Each structure stands twice: as C-alpha cells, then as structure tokens.
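For this view, one protein chain was removed and the others were kept in their places.
Letters A, B and C name the chains as they come in the text, with residue numbers starting at 1 for each one.
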Amino acid sequence: MINVGIIGATGYAGEQLVWILNNHSKVNIEFISSYNYSNERYSEIYNNYYSFFQQICIDTEEALNKLELIDVLFIALPHSKSFEITRKALQLGVKVIDLGADFRLNSEEEYETWYGAQHGYPEVLKDAVYGLTEVKREEIKKSSLIANPGCYPTASILGLAPLLKNSLIDDRSIIIDAKSGVSGAGRAATIGNIFSECNESIKAYSVGKHRHTPEIEQELGKVSGKDIILSFTPHLVPMNRGILATCYSRLKNKITKEDVLELYRNFYRNEYFIKIIDVLPETRWVKGSNLCHIGIEVDSRTDRVIVVSAIDNLIKGAAGQAVQNMNVMFGIEETKGLDFVAMFP
Amino acid sequence: MINVGIIGATGYAGEQLVWILNNHSKVNIEFISSYNYSNERYSEIYNNYYSFFQQICIDTEEALNKLELIDVLFIALPHSKSFEITRKALQLGVKVIDLGADFRLNSEEEYETWYGAQHGYPEVLKDAVYGLTEVKREEIKKSSLIANPGCYPTASILGLAPLLKNSLIDDRSIIIDAKSGVSGAGRAATIGNIFSECNESIKAYSVGKHRHTPEIEQELGKVSGKDIILSFTPHLVPMNRGILATCYSRLKNKITKEDVLELYRNFYRNEYFIKIIDVLPETRWVKGSNLCHIGIEVDSRTDRVIVVSAIDNLIKGAAGQAVQNMNVMFGIEETKGLDFVAMFP
Amino acid sequence: MINVGIIGATGYAGEQLVWILNNHSKVNIEFISSYNYSNERYSEIYNNYYSFFQQICIDTEEALNKLELIDVLFIALPHSKSFEITRKALQLGVKVIDLGADFRLNSEEEYETWYGAQHGYPEVLKDAVYGLTEVKREEIKKSSLIANPGCYPTASILGLAPLLKNSLIDDRSIIIDAKSGVSGAGRAATIGNIFSECNESIKAYSVGKHRHTPEIEQELGKVSGKDIILSFTPHLVPMNRGILATCYSRLKNKITKEDVLELYRNFYRNEYFIKIIDVLPETRWVKGSNLCHIGIEVDSRTDRVIVVSAIDNLIKGAAGQAVQNMNVMFGIEETKGLDFVAMFP
Partner (left out) sequence: MINVGIIGATGYAGEQLVWILNNHSKVNIEFISSYNYSNERYSEIYNNYYSFFQQICIDTEEALNKLELIDVLFIALPHSKSFEITRKALQLGVKVIDLGADFRLNSEEEYETWYGAQHGYPEVLKDAVYGLTEVKREEIKKSSLIANPGCYPTASILGLAPLLKNSLIDDRSIIIDAKSGVSGAGRAATIGNIFSECNESIKAYSVGKHRHTPEIEQELGKVSGKDIILSFTPHLVPMNRGILATCYSRLKNKITKEDVLELYRNFYRNEYFIKIIDVLPETRWVKGSNLCHIGIEVDSRTDRVIVVSAIDNLIKGAAGQAVQNMNVMFGIEETKGLDFVAMFP
C-alpha cells in the first residue's frame, strides 16, 4: 500500500486526485488538506463523495506534521506555493508530485521571467523531472520530485514530439492553437468564471504570453535537440472538461499522411494511453479518461502537417498523469487506477 | 462468467451497457447488434472505445442465431420492438432484461392505451418483473424476464415509495415535476434534438400524457396498496445527462423534516445505491454513477412534503440498473461493475 | 425626452436596462452608477457597448447629487439597499422604479419575516405599486414608486391570474415549479455561480422558503380576493436566460382545455406582450423579448390544470418590465423600446 497525502485537495485537480486515488487498489489516502475548506468534510464540499469518502480537510500546517506517515505527497496549488512544502517533504524522504508550475522549468531565471516571482527552491530544479510519463518514464522511475506537466503542454508536447524527434518540420514554424474547457480556469470565484460570462462564447487569452509556453518550448527543445520558439494560443470554450490542441507546422520534405501516421504509431507503439486514430480527435471521446487521442492531416497545398490532440484536462492533463507518474515511481502497473474508457455522452 | 448479448447496442442506453459490461469482471459480451449500424465497428461509431472494444455490430437476425451462446440478453430498443426477440430468447432459456417499455405495464390494455400499439406477447406479462431493484429484489432473483424501469419512473418511485409505504400522504395529491438531460431523448436525428434547438432553452412536454405515467402509478399503487393517480410532467433541460424529480404531495398529519429523513434512511438502510442526503440533490453529484440521491423538505405553511431525487438517466435510469438486475439474477455481488463515484465536474 | 438615471447599472438587470434604454427613442440616460465599478467606462465592463455607449459609472453619492437632473430613477440593487435612495428621489419629486425587493411586499412585517432585515422606509409602502403592468396598469399610471416584480413572480402571476380571477381552481392546491437560467443568480463571483458548477446539472433550491413566495401569494391573493398560500420551488438550469414556470392546480369543476384557453385569451386580449399559444411554451421562443408565452393543459385524469409560462428573466422578468412601467407612467406608447421578436437560435 502506498500512503499518500494531498495538499490542495479541494481545487479541481485535487478533486480528481481524490476521485482516482480513492478508487486505486494500491493506495491509502492518509490525509487531504485545503486552504479554504480546512476542518470541512470533503463529502460536504463535493457531494458526489457522500458515503464514499469520509475524510475531513486538514490545514497545511497539520498536513506538514503528517508527512512522516506518507510515501508520496501530491501538491495541487497555485504557482509559488509549493516551494516550502516540497522542501519539507523531500527532507523527510517523502516523494513529491507537484501538479503546479513550480518545478517545471529547469531554469530559475525562466521561472522568474514568466511567473513574475522569485523561485523559492532553485537548488532542487536539477533533480526535478518533468512528469510527461511517455517521454520521461525512465527518469521518473528514479526521481523523488516530479513536476507534473501543465494541461496544455501535455496535449501539445504529445502531439508534436514525434515530428520533432524525427526532424520532419521546420522548428520555427510551430503554432499551437489550443482550446480548453472552463475547469481549466480552476475553482476560483471570479466574475470571469461565472456561468453566464463563459457560456455561449469563446475567446483567446494570454496570446503570446501564456505561462505554459516556456514549458512546451523547453520540453520540445529537448526532444528535438534544438532550441524551440513557438506560438501558443489558449482559448476558453464553454464546456466543463477537455483540451484540444491544433498544432501547425511546416514540413521540411514531402511526406504522406499515412507515413506520418505510421511514424506516430511507431513512436507511441508501447504507450497504453496514447491512441493514434484515423479520424480527427474530439474531446468527448477522451472525457473522463487518462487517454490522449492524436489525429493527423497533411496539407500538401501548404506543405503543412496539422496534428490534433485531445485530452481530458483534469485527468491526463493533471491528476491522471500524476497518478500515472506515481505508479511508475513505485514500480506498480502503470495503468493501475487509470484504466477507464471515456464516458460518453 | 456470464455471457451476454446486447440488442440495440448503438443507442445511448445500449452504449452505456457496453461501457459498464465491458468493464465488468464477471461478464463476457458475446455479441452486440444494431439496426442502423450493422457490420460497423463499434469503436468507429463511438470513438471512446478505440482499442478498448473491438467488436463489430451484427444485425438482429444474426443476433437471434446466437442466442444459444448467451445466458442473458439485454434489449435496448424503442417500444413494440421487443416482443418477438423476447419470445425467442425465453424459449431458448435465455434470460431477458428489456430496457424498453414492452413488459413494464402488467396490463395488456394499459399498454395499448398508452402506447397506441397492440401488445405482441401478453402471455408473459404475469411473469415479467418490474426491475426497480431496491423494490423488487426478491422477485428479480427468481425471474427470467426483467422489465427495466423507465428513467423518470426510477427517480420518481424511489423518491415517493417511502411516503406511500408509510401512508404519510394524501394519495390524490401527488405531483411529479421531472427534468431530464437531452440524452433521454435518445440518439435520434430529429430537428428537435439538434444542439441549437435544445441549448439555451427549457420546455415541458407530453404534459398529462407521458408514457411513463402509468408505470409510476402502477408501481406506487403496489407500494401503497391503493390505486394511485398522479400528475407527471417531464421537462427537457440543456445538459447531456441527469434527471431531477421534484415530487410534491400533501401530508396527512404534521411531521418534521427530520422524522421524514429518518423514515427514508430506515426504508433504504440496506441499499447501497440510494443515498438520503441532508441537502437538496443536484444531478452533477450522481452523474456517471448508479446512485440515486434523495433530499427532503417539509413545508409546514402548505402541509406539503417535497421530495427531490436525482439520478443519472443513462445509468441508474437505464443501463446501470439493468446490470444491477443482472447481478441480482445471477447471484453475484449487486454492486459488481457499478461501484463508481460520480465524475465531477 | 425622459431623463433617467440608473443605480446598479453593472449587474445583469442594470445592464439590460442600459441595453433597452440606450436604444429607446424617448429616453436620455443621464447617469449610470455602480458600487463595484465606479469610475470605470461601461463599455470596458461590457464590451458589447464599445463605441455605442460612452458613459462612465459614477458612484452612488454622485448619483444622488444628480437626482435633480432626472425624471425617473431605476434602482437595480440587492434587497435593503433601496430605502434611502428612494427616499431622496421621492423627496425631490423624482419617480422611482425599483427592480429590487424593497417595496414589493405591502406589509412591513412580511418584509422583515422573509428578508430577515428591518424595513427602512415603511411609510411609503402604501403608495408603492407592484409593477406587473398587465395587472396594475391604471395604478402605475398614477404612481411615483413602482416596485418592479421579481422574475419568478412575473411568470407565475401572469400564468395563474386568469384561473384565480375566474375562481376556477381550489386555492389551496397551487404548486409552482419554476426553472431559471443562471443569469437569475446575478453577476456575483461565487463558487456556486462558476461555469463548471452550474453546467451539466440541475437543482432545486430554497424549497419552501424562497423570497419570491410572499410576493406571488400577495398578488394572487388580490386577484382572487382570498388569501392564497401556495408552494413555490425554484430550480437552476444550465442556460443563460429564461424562466419557465410550470403551475399546477386542481380544477373546481370540469372544463376543457379549449375553454381555459379561450378564457385566457379573453383575459389578456388587449395585452401586447402576453401570448396565449396553442402549444407548450419554451424559453427559447421568448429569449431576448419582453413577451410572456403561456400554454395550457387540462388533465382530466387528475382534474388538474397545468399552466406553463415562459419569459426572459432579464427582460419581462426585470428590465423590460421596468421600462414598460416607465412608458406607462410617462404616458408614452407602452411598447416603445420593447417591441422586439425573440432572437433564435
């Protein structure tokens, strides 16, 4: 049994962690903590847990006092909140899977540039592993600190890695136009998150400056062996869950769609959660699953390849991938607790 | 291993059967059939099954030729389509769970009145068991033909049965105002089902004449020991899944909310899937689960008790309850394959 | 030209006032005020006004200093906020149309019971007119203080008034089951209003204790000449706009649907905004209009009449009716500025 603690259990990513881990046959949830709901019963915050999960949220301080009871700590907090918690956990030999942004960028300076905040624990950055399981599995096995990828980067990197690994595209030509459901904005009581403000509308936001950009560039850079600079544009779509990333790039040489598909199938041939499909992905077919669907078109008129990838932002894009990483870290079956088909409709 | 066949596997109820049964550790899906998609690969109709379920839809005739291979047949067809199929299955000793309406009403005349069609297999009506598991468990155990309840009746009867069983309410005072997501209208390509026609609107329909009315009256009549005549009004709500039934009735005598809650908790004390909650139900807390949440208010100003019940129309209101009945019929754990917490958000 | 001021212009009801009044050929908007957005440009809060409406929100104090410039003041604030503002306006001879709840109940005690707050200006209650235009037109013409009806009461009273006026129903048998879009909850940044918390769900709330109940009972009581006590249950539906009220009551005597329809058509024969339709209403057909659609079913099995009424909660249920009342008060054409067909889809 793996004993786990969850800090930030009442946000949407935290809630998905509880959903998955509470049903995971090798896991015991030792504690859950919350900043806004400490001392409240979890099943009264999220009524779907009524009679299924009896724990009460503790506060962060209590959580830190219980670190000795656990093997791994999941942290699902806004950026800049994980530094001290991670330090304490690691010092006690507790593994950490951070769903936030604090350890994703290898460079302290990059962090400070994009997040506008000082990095509070830079000495550990060299040991942190970017937890995109399919790309970093071997490193994850040996790591004590996983920086779980952002939701957009998960869809984007999985979609583009095979092209860059095989040097098929002009590395200055990449444009990622991504679309997310509103749960991606978190469980924050803001005017912008109100139903009537999001429903019946779509918008782009943070154009040219979204904080997931450097994360995508960093990891695709490693895959390609070159510096990657790309355009990333997120959009907000009136649905609860799902990310669709439409990824454009210029082909260096002529290649058919079939050959690109073959290359993708080969690249991901051992990956349970990545499905290269013959048609174009739709987020409904991955909703509620840890899967990533990838579809391809080659447009010979423009010499572009268009890769479309779809994930559930809260599962493969957050909690599911975090558990996948935990499974890898602890040497248990990678699909344990995550082997569910998308729920449709 | 229970070998099952599914006729009508490509409608929404059929799809949920596949979703649940494909993941059920004691079940082997022997065949799936479809009127509109025979010879098509299921995972190309519903892409969420890509690589998870490889079967191809057969047509009804082929399905009937395979009845000897199975232990139980699930039928998910429009009304009046199950008579002959059921006859053949029962003759071969195959148990039948019909998710349609053909065997729900005990009276051939009632069927013909409400459905405007002749009943094609009336001789079996006395043996058919109305499959509301919590109410008919003992009969279900011994039955070969289950008439799986309608989605609205499931929510309505579960909500009102304790009041009638305990003679707390005036039996002429019952009004059920029910609201359903659009998946309840089935996977039918009609103008009325188009996104833009359903979205951003709510309507009542079939007021005073919905075909689920006699089914509710029949079963509540059995619970109460008296003829029940009630008002039932369904509404269409712009969401995929969920039914909320708001049930009004007049109390015969003063009673507190706490006492009614206590009585409900007692009535359902051994029921895993029925949760009497302290607050009012919302469909999001049962979406994707086989649960029924029930909440209560007593309004002393009007001497009315208002019971609100919530289910997922496709699971507890259709496929989930069908599998629950199968579990009961075959003597396996009732929650097998159905033990999941609602997925939120 | 009627010079108007709007206090509370940045809530949804206030925004609809701006939308209507800015396009009203007999109106000049002299000022708009806001608690949360004072000194902000309106078109930066609501971008649809970009280049169409150039005003900047002032604060309440400034607004009060400008009362002398206007003929009528619209107030769209939460309850208990209108007392002092109304006092000042009336003292200066400025007419007031209050879209909030402060002057709707004739009795100070009722107000304090239902709102849990002291009434701050009870001496004016006898002069305030409940602004349901179709019912109170003659009084509105002569009034200086209009208490604009709540959204639910507008749909409910319009739906039930003809039955009660004609003594057709048992006045203890009334149940109103109402459903509203999320804009009815206001532009408040709360967890409950977040898109992902409202979308894909429906719930009942404030069962037996919603504050619109006494307002409905008071006004239907006047129509019927008897005290009315009824059940009113509001529900939250995942759509932006619209209210559907499904109103149940027991008929005293047999009557056909056609006769009830005839009676309704006669009752509202001179009313431009009330449409008695042959089919059942759907909110989409009134969305964006000042109309109320009413449909009827008589259920002879249960001796009940079911009246379904549909409005746009922000227009006929708030700002549209307020402008309709203004038109009546100032002796201009009642439909001025309000004569638009619903926008579909």
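In this text, contacts are C-beta pairs under 8 Å (C-beta built on N, C-alpha and C of every residue); 3 or more make two chains touch, one makes a residue touch a chain.
Owing to the predicted nature of the structure, the values given are computational and were not obtained by experimental measurement.
Asker: Give me the visible chains that the unshown chain touches, in label order.
Answerer: Taken over the complete structure, the missing chain's partners among displayed chains are A, B, C.
Asker: Which listed residue, B:N39, B:S167 or B:S196, touches the chain dropped from view?
Answerer: Considering all chains, including the one not shown, the answer is B:S196.
Asker: Sort through C:F31, C:Y49, C:F74 or C:Y152 and give me the one touching the missing partner chain.
Answerer: Checking each option in C:F31, C:Y49, C:F74 or C:Y152, the one touching the absent chain turns out to be C:Y49.
Asker: For the chain not shown, which residue from A:L69, A:L92, A:A188 or A:I202 touches it across the whole complex?
Answerer: Residue touching the chain left out of view: A:I202.
Asker: Using the document's contact rule, name the residues of chain C that touch the chain not shown here.
Answerer: Listed in rising order, the touching residues are 12, 15, 19, 22-23, 46-53, 183, 200, 240-241, 275, 277, 279, 282, 284-286, 288-289, 293, 314, 340-345.
Asker: List the residues of chain A that touch the chain left out of this view.
Answerer: 172, 175, 177, 179, 181, 196-197, 199-205, 207-208, 229-231, 233, 235, 237-242, 244, 246, 248, 280-284, 287, 297-299, 301-302, 304, 306, 308, 345
Asker: Residues on chain B that touch the omitted chain in the whole complex?
Answerer: 12, 181-183, 187-191, 193-200, 238-240
The rule we apply is simple: only the chains that are shown with their structure count from here on.
Asker: What is the distance in Å between the mean C-alpha positions of chain B and chain C?
Answerer: 39
Asker: Taking each chain's centre as the mean position of its Cα atoms, how many Å separate chain A from chain C?
Answerer: 45
Asker: Could you work out how far the Cα centre of chain A sits from that of chain B, in whole Å?
Answerer: Whole-Å distance between the two chain centres: 37.
Asker: I need the residues of chain B touching at least two other chains; which ones are they?
Answerer: Only 200, 240-241, 282, 284, 345 qualify.
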